[in-house]
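Below is a slice of the complex: some chains, not all, each in place.
As written, the chain order gives the labels A and B, with residue 1 at the start of each chain.
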Amino acid sequence: MSETKSTNIILFSGDYDKAMAAYIIANGAAAYDHEVTIFHTFWGLNALRKEEMVPVKKSFMEKMFGKMMPRGADKLGLSNMHFAGMGPKMIKGVMKKHNAMPLPDLIDMAKEQDVKLVACTMTMDLLGLHKDELMDEIEYAGVAAYLADAENGNVNLFI
Amino acid sequence: MSETKSTNIILFSGDYDKAMAAYIIANGAAAYDHEVTIFHTFWGLNALRKEEMVPVKKSFMEKMFGKMMPRGADKLGLSNMHFAGMGPKMIKGVMKKHNAMPLPDLIDMAKEQDVKLVACTMTMDLLGLHKDELMDEIEYAGVAAYLADAENGNVNLFI
């Protein structure tokens, strides 16, 4: 039996370093011929936002959320409080020095490797995010679709 | 072979949004006929606390912890630092608008669907939480019981 292995990552966090970890594991698993899905929910959705402001109709609350949340992978903050001040710049500085891939490149690589990028429709609603505000080439689904993938998965992670 | 699938979630976090994610996944999995367990440890125990103050004998340290930790699901804070200020109120506001279930309702639903809610006895000890302070209809166990469930589980998550 040569079943395809599968890796299913829930990206809940909107932190730059955690999103990096998620995409590094996803790209690694795809290189090992796993079927890979990253299910973006809550703050993890921010990694999928377009950088430019997209004009969509929103309620007051939704506008607030839209403003407060970072617009796109390159704008995310760090998970580690002690680094919150200089954090992301510093990390990006050492990454450049070590030729490590920044998050937007890791996301591009994931797309090229056919990693399935999913946006959780329920939390999009909650945070007032519209499809027009998220990058192209992603899928939209809910917890049922996640479970259908994950219940047969080999590596299931919540990040 | 039609084995029952199983989902085992460790809820370590005491954040409102992370607890919501845990309970949404748990309720989804239960709807798909998984056997579902949420193992509450460390700050995740706060989601199981009764709202009312329960008089129990405590040491000074335990009293301190008891005061500093939120009493029950409705009192939890948010994981996302940028929202720490207005956070939970704002989320609850949009949730109401979208008819999304607040955390206490998600917990009730989990109970109705026979999701097994477990409180980690070792960390209860550590944080000075007594059984009288936690909601009824939950079970008490340690890491051994968690592992016995999870080692045969399909979806195992640490949240």
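Heads up, the rule we're going with is that a residue touches a chain if its C-beta (ideal position, glycine included) is under 8 Å from a C-beta of that chain, and two chains touch if they have at least 3 such contacts.
All figures in this text were calculated on a predicted structure; none of them were measured in a lab.
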Per this structure file, total copies of the shared sequence (2 shown): 3
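The rule is simple: only the chains that are shown with their structure count from here on.
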Intercentroid distance (Cα basis), chain B paired with chain A, Å: 25
In the complex with chain B, residue positions of chain A that touch it: 10, 12-14, 41-43, 59, 61-62, 64-65, 68-69, 77, 81, 84, 122, 125-128, 143-144, 146-147, 150-153, 156-158
Chain B residues touching chain A - in the complex, by the definition given at the top: 5, 7, 17-18, 21, 24-25, 28-29, 31-32, 34, 79-83, 90-91, 93-95, 97-98, 100, 154-159
